[in-house]
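Missing here: one protein chain of the complex. Every other protein chain is in place.
Lettered A and B in written order, each chain numbered from 1.
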Amino acid sequence: MELLIFYPIAGLCVALALGVILNTSPVGSAMCLIGMMLGLAGIFVLQQAHFIAVLQVIIYAGAIMVLFMFVIMLLNLKQAASADWVSRDKNLYITILTSALAIGILYKIVDVTFMADLDSPAELPDTFGTVATVGESLFTDFVLPFEVASLLLLAAMIGAVVLAKPKLD
Amino acid sequence: MDWITEFLDELWDFIVQSLADNIPLIVGSVKAVVIAVAVMSVVPFLVWLERRLMGRFQVRLGPNRVGPFGFGQPMADTIKLLFKESIIQTSADKFLFHLAPAVVVFTAIVAFAVIPFGAPFEIFGQNIELWGANINSGILFVFAISGMGIYGMVIAGLSSNNKYSLMGGLRSSAQMISYELTLGLSALSIILLTGSLSLVDMVKAQETVPFILIQPLAFLLFFIAGVAETNRAPFDLPEAEQELVAGFHTEYTGMKFAMFFMGEYINMVTMSALVTLLFLGGWNSYGIPVWPIVSFAAKVVFLLCVFIWLRSTFPRIRYDRLMTFGWKVLLPLCLLNLLITGTIKVM
Partner (left out) sequence: MFEGTVPLAHYLTLSAVLFVIGIVGVLVRRNVIVVFMSIEIMLNAVNISLIAFDHYLNLSNGQIFSFMVMCVAAAEVSVGLAIIIALHRNKPTVNLDEFNLLKW
């Protein structure tokens, strides 16, 4: 059953991710990205990380992508210039080299993990991935990172307000 | 050809086996169909209720010609809308233009999946629970799905290629992001009190006293934010007729136009059900001898009438006031309420 669900979703996610970078209009890219994020939420559910799956939908698909759409509408970027998606001439070789390098490194990583004996998941308790379990370790072992993250979000909020506000002088 | 038949045999065996293994899945699917059909069939009734009540509020009769008490009016309207020509202007983005109303209706119906509307009962030896799914974070699911509903309006605004539609989409995205915070934070005080994210547990926690008596401020904030989330008057800025023609659905005709309204009405029902579950005690009837489901339905219908009442009473808020109200009044009040609730809970 897991196989039947995983591979179609994975294929869809890859196709939609390609759609993001190949689409000519930013709106199309954003729609593909929303689809990809929902697909990934499905994959998280498959891995029984229900809390993260719901967060993925609320934060990524529900808030971050709405911000993207908001900016696309604000700047009125419905149709981009046709030359927009062509590669940047100056960096073409760098692009090819970097992609090759990245693919090589990632191939190696995947290769190494294939060697490890991780073909089937661990015996998971019923509480795996629930809000209670994740919340408990968030507020005990990881309480310092949690507080730092809240400070980061506060800083980002103030930064966004200051940056986007028109200068009054 | 051999491998094809083999493959089909194997697939068939797999399907039969998994059906036999998954009786709960079948029960779940039946419930899903029943809930979806029930929710959609509430819409015509709600249209009728709104038009009749609005008529009374504005000291006129309202539609009363088609059928007894004008009951046939929604049916007549539906038939009219079905036979209308579907016009798409040439400059629109065809795919997104068709996608938008579907997104609105889809998210509205899916959000209803986790709403419990009655206590579980036994029939044919099976324990039937009156909810689509009792996932352990039900309220988060509702918020996640209703957050997706924004895209319907945003896509409609973007794909219509019309500046009024664009303005409508822009307004709806800003408004819904702002009021979602209030909605979530005021629900958080209820989550604090019950210690669970499951809607069923929340109802069970209200068996003696409904939370509206313990958390009146949270109820008020939640209800206001709920009205804003469903884009109802006085927060119907995205479709303000006087400023934006009809906002994000200016260019829509026929059934696609009707689908936006269906989405709005279903969202109203969902929001009323959510308020009932969180604050009015769900299906608990507090001593009045009625079936749980009747008690739940009565509360939801009452809240729907309040929605309509609000629409005919308040004038539309100006856009900048809407934002100021959301960020500078509702949100601080929410945080204050949460702080006090938390303090009392700890002490």
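In this text, a residue touches a chain if its C-beta (ideal position, glycine included) is under 8 Å from a C-beta of that chain, and two chains touch if they have at least 3 such contacts.
For clarity, every value in this text was computed on a predicted model and none was experimentally measured.
**Student:** For chain A, which residues lie in contact with the unshown chain of the complex?
**Tutor:** 1-4, 6, 10, 13-14, 17-18, 20-21, 23, 26, 29-30, 33, 36-37, 40, 43-44, 47-49, 51-52, 55-56, 59-60, 63-64, 67-68, 71-72, 74-75, 77, 80-81, 84-88, 91, 94-95, 98-99, 102-103, 106-107, 109-110, 113-114, 116, 118-125, 128-129, 133-134, 137-138, 141-142, 145, 149, 152-153, 155-157, 159-161, 163-164, 166
As a convention for this text, only the chains that are shown with their structure count from here on.
**Student:** Using CA atom averages as chain centres, what separation in Å is found between chain A and chain B?
**Tutor:** 28
**Student:** Using the touch rule from the top, collect the residues of chain A that touch chain B in their complex.
**Tutor:** 1, 27, 31, 34, 50-51, 54, 57-58, 61-63, 66-67, 69-70, 72-74, 76, 78, 130-131
**Student:** List the residues on chain B that touch chain A in their complex, please.
**Tutor:** Spelled out, the residues of chain B in touch with chain A are 18, 93, 96, 135-137, 140-141, 143-145, 147-148, 150-151, 154-155, 157-159, 161, 166, 169-170, 173-174, 176-177, 180, 197.
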